[in-house]
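Note that one protein chain is taken out, while the other chains of the complex remain in position.
Then we have chain A:
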Amino acid sequence: MKSVSRIDELLADVEAHLKDGVLQVKEASEKGRPIVGTYCTFAPWELITAAGAIPATLCARGEDPITAAEEHLPRNLCPLIKSSYGYALTDKCPYFHFCDMVIAESTCDGKKKMYELMSRMKPLHLMMLPQTAEGDVARSAWRSELDRLKARLEDAFSVTIDDEAISKRIALRNRERMALNSLWELSRLDPPAITGREQFLISEYCEFHFHKEELVPWLGNLVYQIREAYDQGERRVGKDAPRILITGCPLGGAQKVIHAIEDAGAVVVCYENCGGVKELGFLVDEDRPPMEALTDKYLNVGCSVMTPNTSRMDNLKNLIESYNVDGVVEVVLQACHTYAVETYEVRELVRSTGRPYMSVETDYSKSDIGQLATRIGAFLEML
């Protein structure tokens, strides 16, 4: 007996609207709303929206524009940097096309040098990221970077950003963060209510939904309905499927890793990558002066460009326990030195919890799909 799956229907609806973000941005832009393109988790969403602008994540996950990017950039650079630049160069990214300004961060060397070239195409504001999250010097440096960004936004869009506006935006974004947390928590269930692919799909939808006031209740309702179907017995994941946590570089262009894991019979229950739980998993303190609270919040994003990167390790340990994972797969994009070096520490950390760990280095091409299937398959057979 096969009844119509309620979760299937809900997800089909999400999928059907996945590309709505482009239209939302186009409409907003035509109505004169400024669009601010971002690439990285460090870009403070609250400040950009407090300036009346719409922050849009720029394209960086396709393989196609890499060839064009390589006319200006070295070949042995990470695919994310090449893809970002290639999309901009070939005008194939609608968000880049409509954006009035790009916010960049001096995360890794490759990115910061690429941004110099990109600044020829669009007004670009580079935030100077300290190399450590520890100590007063780093904190005050980052604090003044937020002030500098605020001044730049005010100047570019002829607005004044006051604390009240920022506080309102902090509250809204925190509501979205809490709603996302409830989505991720569906994967704490055993078996999880949805697969890792599905979780990724919904997260993507949320990232590219620009009316957060509408999104938050919609997401809350979606999670509620999935939970209800689950409680009534709907199961999408076998109860013996090994529970995997993915960590490392951004996954947008390397979703083949998620597919390899789930095609081999396991389920991804948690993503410790940029954009997801790494940033959105942490709230901004609403009881403190807003600029101060934002400074601490974003400075503590556990990115591998920070030295030491204590907050990533603490967070990972926590997630491994709370999601009750059976194994950890780390994804490193080719030529991403900071994450690649950090794999050693992550391996030690994961193994100290008694769980198996593997790292895979990959790029945006399809050339290693067979090898990934074997390596990940063998890893899962070890569990």
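The criterion applied here is as follows: a residue touches a chain if its C-beta (ideal position, glycine included) is under 8 Å from a C-beta of that chain, and two chains touch if they have at least 3 such contacts; residues count from 1.
We take it that contacts and distances are computed from a predicted model.
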Among "Hemerythrin domain-containing protein", "Sugar ABC transporter permease", "4Fe-4S ferredoxin" or "CoA-substrate-specific enzyme activase", UniProt-listed name of the chain not shown: "CoA-substrate-specific enzyme activase"
Option touching the unshown chain, where A:Thr67, A:Ser144, A:Asn221 or A:Gln371 are the choices: A:Gln371
Residue ranges of chain A at the interface with the undisplayed chain: 361, 367-368, 370-371, 373-375, 377-378, 381-382
